[in-house]
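Every protein chain but one is kept in place in this view of the complex.
Order as written gives the chain letters A and B; numbering starts at 1 within each chain.
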């Protein structure tokens, strides 16, 4: 079934991206590009470790968590070994490519280019992590929690990921 | 205080289930059965590792994450030892049973049987993970992110878990 936005007002979607693992940055990018291609106005607010995805080349360096994830086919004791995070990450990227899903870096580029997607970097997070605006990709809004809340008040769908 | 849905239109609830650990599959099942018993229409969209819960006998094999969870009374170095995930899982299941809460497998069965709960398996996830429809329990809708988004546009409550 092809997705379609409801008739009438343009729907608005606000998603908070709080985690810096490939497996938790991928879902908001899929949902944002899907919603935007259905005609919605989308705001992605990157905060805490989610900000990693907005660093220059950051999205390409995100990794899948190989421990603390019992659903991965790998016992914790193995997930601990140096290199296992890299293996889990390559495994996931390979499978995503095989299945013809978009690459996370391409999805982020789409978000930057789409007029109806706004990417926001959380300014207090930048301060806490000592990240400079120049370390980030272009085309971002810089704002704090008040702005995120405002967007959510005006949205039909709000998610924290 | 007994829960009651607001008067007027039937409320609609959409929950995305993205994780494959017992501790993160349990909350959406509790919320879904609670909302449905209050008269709401509920959609549970299983994606990424959440799909594990829809495999035949999958829900019985979910485990509690024993590492990366500082709130569990177990240091990381112990959580690493083979067998510790199983111990954390048994501990949680035992306590849940003691307290008279529903078993996750029973809650999933309830969701399948209730007319006002729809269980959806994310088709791209099935592709990425190489899972066949026959590997899954009966009574599921198969659909992609466009469908999930559509359900969320029409819902009063949307959660990503």
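Following the convention adopted for this analysis, a contact is a pair of C-beta atoms (placed from the backbone, for glycine too) under 8 Å apart; a residue touches a chain by one contact, two chains touch by 3 or more.
Since the structure is predicted, the reported quantities are computational estimates derived from the model, not experimental observations.
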I need the residue numbers on chain A that touch the omitted chain, in ascending order. 16, 18-21, 47-49, 52, 62-69, 79-82, 84-85, 124, 127-130, 143-150, 152-155, 158-160
May I ask you to list the residues on chain B that touch the chain which is not drawn? 1-6, 11, 13, 23, 26-27, 30-31, 34-35, 38, 40, 65, 67-72, 75-77, 80, 95-96, 98-101, 156-161
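In the analysis below, only the chains that are shown with their structure count from here on.
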State, to the nearest whole Å, the distance from the C-alpha centre of chain A to the C-alpha centre of chain B. 22
